[in-house]
Structures are given as structure tokens and as C-alpha cells.
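Note that one protein chain is taken out, while the other chains of the complex remain in position.
Each chain carries a letter (A and B) given by its place in the written order, and its residues are counted from 1.
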Amino acid sequence: MTSPISAISALTAGMPTPNVDGTSGATGVSMSPSATSAVGDGGFADILTGQIDQLNAVQGDVDTLALQAATGDLQDAHDYMIASTEARLATDTVVTLKNSAVAAFTEIMRMPV
Amino acid sequence: MLITDSTMTALHASLTGLQQRQRVTADNIANVQTPGYLAGRVDFESALQNEIASGETPVVGQSATTRSLDPTRTDGNNVNLDTETVIATETGLRYQLSLNALDGKYALLRSALRTQ
Partner (left out) sequence: MAAFDTLGIAGSSLFVHRKWMDAVSDNIANINTASSTGEDAFQERMVVAQAVDYGSGEGGVRVASTELGSAEGRLVYEPDNALADADGYVRYPDIDLGDQMTQLLMAQRGYQANLATIKSATEAYQQALQLGKG
């Protein structure tokens, strides 16, 4: 079974883009599976995975600074406070993105076919 | 960068530079009676301004500490206690200003995340 995130990117790739006045120009757009292979670069899944990788790096920085604070090697107190606040906000951001993605997927799966 | 923009990095750089200035000014005040001691001066603003003007992301931790060439007293010491006190007060206030600015940026991000 495909993961929810890659499934969403497949669906968004195939979905018709609306016109400027709001009406959807849906003619001639097919939601074929072959459309999903072109999503490899820049789809929502890749964005989210990239964010998670960066988040791991930020949390690693916080751990390093926390160890420095514990051993007394920390150069400036605000370095640790900035890193920990960034890590907290970044975690909130990624979790919010993930929740939105899962909610959108569940919404789409609920659609009667 | 995940949530950090160049403004936040510039504020971080200013905090580190101001902290270095606070250390050097404390050293000057501590050595107001030491013979042969020349006052230290910290400059991080020029590097920071150049980076902002040229559009690069500022680098944290760039500050130059030089010895002041003000005229010395007879014991070779050139620390002026009034000057150092004013520098220390100003540095403390600017440090708190940068902290508030950074806090403001975080509050914006937080409120953006909360309106979901």
C-alpha cells in the first residue's frame, strides 16, 4: 500500500488546475498512473521528507549545544536558546504539515468513487 | 533553512557580537588600574553591514577585537571609566533590543502555526 504522502502527490499531479476566474478547466485531463512518475522532483512528499531531514539536523545541533552547556564549554547562552526555539518551531511546522497532509489524504479517500 | 531567514541570522550575529563587546568592556573596566593596559574595542557592525548590503547571509561570530590607541596616562593605562561605563550600558540595552526583535520573529512564526 502506498504511503499517504506519496499518494497525495500523485493525486495533486493529476488534478486539473483551476482557471483564474475560479472555474475548473477539467477537459482533457486524465488521472492516469503514468502522471505520478513525473512527480518525482518537487512533489509534496519530497518537500515534507526534506523538511524532516533538516529538522533532524536542527535537533542534532540542539543536542550538541546542550552538551556544551552541560560541560561548561558553551560560548554564548543565547546560542542554545536560539537553537532550541528554532528546533521547537521547526518541529511544530513539520508536524502541522504532516497533519495537513494526512487530513487531506483522508478527505480524498473518503470521496465516493 | 527550515524556519531561519537572514534577518534572524543577522540578529543572532548581533547578539554574539554584542556579547563579545560586553566581555571586552568588562575586561577594560576590570583593568582600569593595570599599568600598561590598553582598552579593547570590538567591531562586529562593519562586517555585518557589509554582508547585509551585499545580500549575503550574515555569518555568526565575526567580530574583531583591537586595542584602542587613545592617549595613555602616566602608568601606560588608557582606560576611561566613564567611556567604558557608557559602552557597557549601551551594549546591554542593544542586547535586549536584539533579543526582543528575535522574540518578535518567533512570535510571528508561532501565531502562523497556531492559525491552523
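Following the convention adopted for this analysis, contacts are C-beta pairs under 8 Å (C-beta built on N, C-alpha and C of every residue); 3 or more make two chains touch, one makes a residue touch a chain.
Just so you know, these numbers come straight off a predicted model, no measurement behind them.
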Listed residues B:Asn31, B:Gln62 or B:Asn78, member touching the removed chain: B:Asn31
In subunit B, positions touching the absent partner: 15, 20, 22-27, 29-35, 37, 40, 42, 65, 67, 81, 84-85, 88-89, 92, 95-96, 99, 102-103, 106
Absent-chain interface as seen on subunit A, which is shown: 69, 72-78, 81-82, 84-85, 88
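Basically, only the chains that are shown with their structure count from here on.
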Gap in Å, rounded to a whole number, between the CA centres of subunit B and subunit A: 37
Subunit A to subunit B touching residues, read off their complex: 51, 54-55, 58, 75-76, 78-79, 82, 85-86, 89-90, 92-93, 96, 99-100
Residues on subunit B engaged by subunit A in the complex (per definition of touch): 1-4, 8, 12, 15-16, 19, 99, 102, 106, 109-110, 113, 116
